[in-house]
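Please find one structure pasted underneath; my questions will follow.
Omission of a single protein chain aside, the complex is shown with its protein chains in their original locations.
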Amino acid sequence: MTGRANSAALAAAFDEGPAFVPYLAAGDPGYDASLRYVEALDRGGADVIELGLPFSEPIAEGPTIQGAVTRALDAGMTPERFFEFVTELDVSAPLVCMTYYNLIYQYGEREGPTPFVERSAAVGIEGFVVPDLPAEEADPLREACDEHGLDLVFIVAPTTRGERLERIREQVSGYLYVQARLGVTGVKADVSDRTSESLDRVADWPVPKAVGFGISTGEQAAEIVAGGADGIIVGSALVDIVAEGDGEETVEERLEATARELKDGTRRGFEQRTPRAERP
Amino acid sequence: MTGRANSAALAAAFDEGPAFVPYLAAGDPGYDASLRYVEALDRGGADVIELGLPFSEPIAEGPTIQGAVTRALDAGMTPERFFEFVTELDVSAPLVCMTYYNLIYQYGEREGPTPFVERSAAVGIEGFVVPDLPAEEADPLREACDEHGLDLVFIVAPTTRGERLERIREQVSGYLYVQARLGVTGVKADVSDRTSESLDRVADWPVPKAVGFGISTGEQAAEIVAGGADGIIVGSALVDIVAEGDGEETVEERLEATARELKDGTRRGFEQRTPRAERP
Amino acid sequence: MSSGTESEAKFGEYGGQFVPEALMPAIEELTDAYERYVLGNEDGFVDEFRERLADFGGRPLPLQRADRLSERYDTDVYLKREDLLHGGAHKLNNALGQVLLAKYMGKERIIAETGAGQHGTATAMAAAHLDFPCEIYMGERDIVRQRPNVFRMRLNGSEVNPVSAGRGTLKEAISETMRDWAASVETTHYVIGSVVGPHPFPRMVRDFQAVISEEAREQIQRKAGRLPDSVLACAGGGSNTMGTFHHFVPDDEVALYAVEAGGSSLSVDEERGVAPNSASLSTGSDGVLHGARTRILQDRDGQIMESHSVSSGLDYAGVGPELAHLVDTGRVTPVTVDDVSALEAFHRLSQEEGIIPALETAHAFGYLHENHTDLGEVVIVNVSGRGDKDLESVIEETSEREIDGAPAMDVFQGVGR
Partner (left out) sequence: MSSGTESEAKFGEYGGQFVPEALMPAIEELTDAYERYVLGNEDGFVDEFRERLADFGGRPLPLQRADRLSERYDTDVYLKREDLLHGGAHKLNNALGQVLLAKYMGKERIIAETGAGQHGTATAMAAAHLDFPCEIYMGERDIVRQRPNVFRMRLNGSEVNPVSAGRGTLKEAISETMRDWAASVETTHYVIGSVVGPHPFPRMVRDFQAVISEEAREQIQRKAGRLPDSVLACAGGGSNTMGTFHHFVPDDEVALYAVEAGGSSLSVDEERGVAPNSASLSTGSDGVLHGARTRILQDRDGQIMESHSVSSGLDYAGVGPELAHLVDTGRVTPVTVDDVSALEAFHRLSQEEGIIPALETAHAFGYLHENHTDLGEVVIVNVSGRGDKDLESVIEETSEREIDGAPAMDVFQGVGR
């Protein structure tokens, strides 16, 4: 299943069956620990890693990720440190930077998003998710991404329809982030009814569809993938582990184990489902 | 100097030279003590005694007399107890009841001031001072007084002029209370400039003029009488003594001594002044 | 300005000028000024008053149809919005009138008493506006109950003089202000806060407040196409009542209800001289208080009783002589609403209409609630003031009781302290 992508690595990540895409905030709770945590996800089977660059007003996040962002900021995370972080990070999964538009816009001496994209490309980032950047305002960032071979992931919500859906379809590359439910990020007990409906709406788009918002167990992952998703995105459930800190098992151990469970879930889901090709 | 009076005793009090008229609140600080205090004033040379029947809203009184009124009320003074008080009292000076109109108006079963006046006459009261009863509203009380042989004393203020002065002149009997200064009762250090002016304005009235408000020393008494007053009224200075309570000397002793000083002052003032008869 | 050349000191048997002689010249001077400036519009006083009421005060004020109450009671309920007057209560109508009159009279200083602090704040505002030094007498107990208003008066540049006599409420503050006036009449005007006191105050204050019914009568005809069946206003001293009723008095078909504070009970403790209510019209008797003959709360001897109400602004042992007279003649019906019912009405109006009323005002809505079926099809209720001044009292008084429909109060106790 290949789709529109500037980054070969990102495209490849979805090529061998559904992808497991974990999220962590870079620098939570501190720089060094965070490096180890992200690497644990990689060992656990991450196909793509969404790495959050903390912004002071994370309006799309629920309390869990807000907490992560605050801890990372308090520990001194900045865009510059973020790029160092990425440089130091030893992972095999391709990295997508998740942040808010003002940080991208302000970076560097020149106006606009280009300096940020250049630097991201230089440290090996493959793409961006920018929750507060709508398709209408995305041209400058889109162009810079195209120029530097990076992807711009967009989110579609259960409520996205009509013209808006069209504009996102035109802009998206790498993968599409399908928001499983309304609201902000955070762990939820069951899979939203609206997920399959949302997937149907974008079924024929030329990008992989990764579902996120509220997924925390292998069970849910399997269910969602069985329902047709090309990947699952998991954030709050992993951030919760970081927030709890070391216990009988270390954070690293638990992150790796949970990643494994989620990755297994996606595999199971894939096996359960009638291959797309065979659908009527 | 005889003038308009229903009460022979009151008329007589001003006949032998200027009168010393002390005030105390009946029942301050308690029934029995108050009896002794009033009797001490009598021994000290009082020519007329103004006896306050405490009202809950003494709007014409300064803090000193307000204090007396509150103490007396707290100790259980009522109009009924007041009449008992007067009955028990053993004094030779005629008694004038000083109170507010609502108590007079409410007393007894019948409407209006008559029951109060009847009872007052029965216990031997010779007249009334009612600070909140203006001449315009005084007809009912005036008539009851005339009927029962009591006098109705009025107050003239430094600001009283013209028609008002005329109306008071028509109503007043017994004596006229000349208010030495604006404001409410209370001890003041010097004699007001306005006193002689006020006395001039009522010089030809057919009643004795007693000056009050702020007098506390024999010196002041002498000065005022020398200026033409037919009497002085002293309240707050005596109430102060009651409020202080027994010390090296008892309240009774001090009241009697102060009364004597004030009475002496009025005598001295009378001797100083050119007899009225000899004026041009 | 309103009723031609009436200048008699009486309303039937009520009224008069029962004050110390030292005050009489001031009262005569005031009577003269009242007749010339207020009744005669000399030097354009009335025009200036009206202009300042508009520009400084915010008049005219709306007569608003209360949609949700109207639905609830199946009656057209209209609210006369005196709560929107500058300062937050009808009190400024009078305070501004009197302070302006003091200016026309050449006075140099303003004094006033205050209970809830609403008249005090209104006077302080008017004095600041017209550049007068001003001193306000306030009972010590009321100072504690109405702290924000004390602060507002001070901010407007007024002195607030605590009165410690008696129980430290409005009655004592009035007595104390009269004492100040007795010493300062020549330079000072006493801005009395309601339709009480000696003539000409009851008439003059009523005339200044009558703008309420002047507007309301015109507005209701425009909005409802007819006169109301009933008009309700809470009565403390009676200034907003008289102001709200005045222009409806000749309309015999309009029922007028003066809603008094029933407090915790309508019975009276004669022994202790305490009335657990402030319902002078309903439970009081004929007597003389603060310069006028009127209906008052008194014991058998004629001593004035301590009154009580959950709302300081109604907590007074007397009432205006004209209102007493209108009750005696049957034109005005005196009714009472107790503390609990007033608190319930307070919460009801806050939640259903988005208007937080003064606790005084809430009494009128308590009566509406309990008797709406008897009030006809079109009812006007005067919203005499807003409740900002009462927030602390409401927390306290609501917490102590079971009040239907009140939000939980415990959440506030901790907040911000």
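Miscellaneous remarks
All chains are identified by letter, namely A, B and C, in their written order; residue positions are counted from 1 within each chain.
Throughout what follows, a contact is a pair of C-beta atoms (placed from the backbone, for glycine too) under 8 Å apart; a residue touches a chain by one contact, two chains touch by 3 or more.
The model shown is predicted, which means the values in this text are computed figures rather than measured ones.
One chain is not depicted; across the entire complex it touches A, C.
If you put the hidden chain back, the residue from C:V231, C:A317 or C:I355 that touches it is C:I355.
The residue touching the chain not shown here, chosen from A:F14, A:F154 or A:Y175, is A:F154.
The missing chain, though absent from the display, is touched by one residue of A:N102, A:T217 or A:T250; that residue is A:N102.
Annotation for subunit C: contacts to the undisplayed chain at residues 54-56, 58, 61-65, 67-68, 81, 83-84, 86, 88, 124-129, 131, 143-148, 150-152, 154-157, 347, 350-356, 387-388, 391, 394-395, 407, 411-412, 415-417. For subunit A, the residues in touch with the chain missing from this view are 55-62, 66, 70, 73, 78-80, 100-107, 131-134, 136-137, 154-161, 164, 168, 179, 182-184.
The criterion applied here is as follows: only the chains that are shown with their structure count from here on.
Chain centres here are Cα averages; for subunit A and subunit B they lie 97 Å apart.
The mean-CA centres of subunit B and subunit C are about 38 angstrom from one another, to the nearest whole unit.
Centroids of subunit A and subunit C (each the mean of its C-alpha atoms) stand 66 Å apart.
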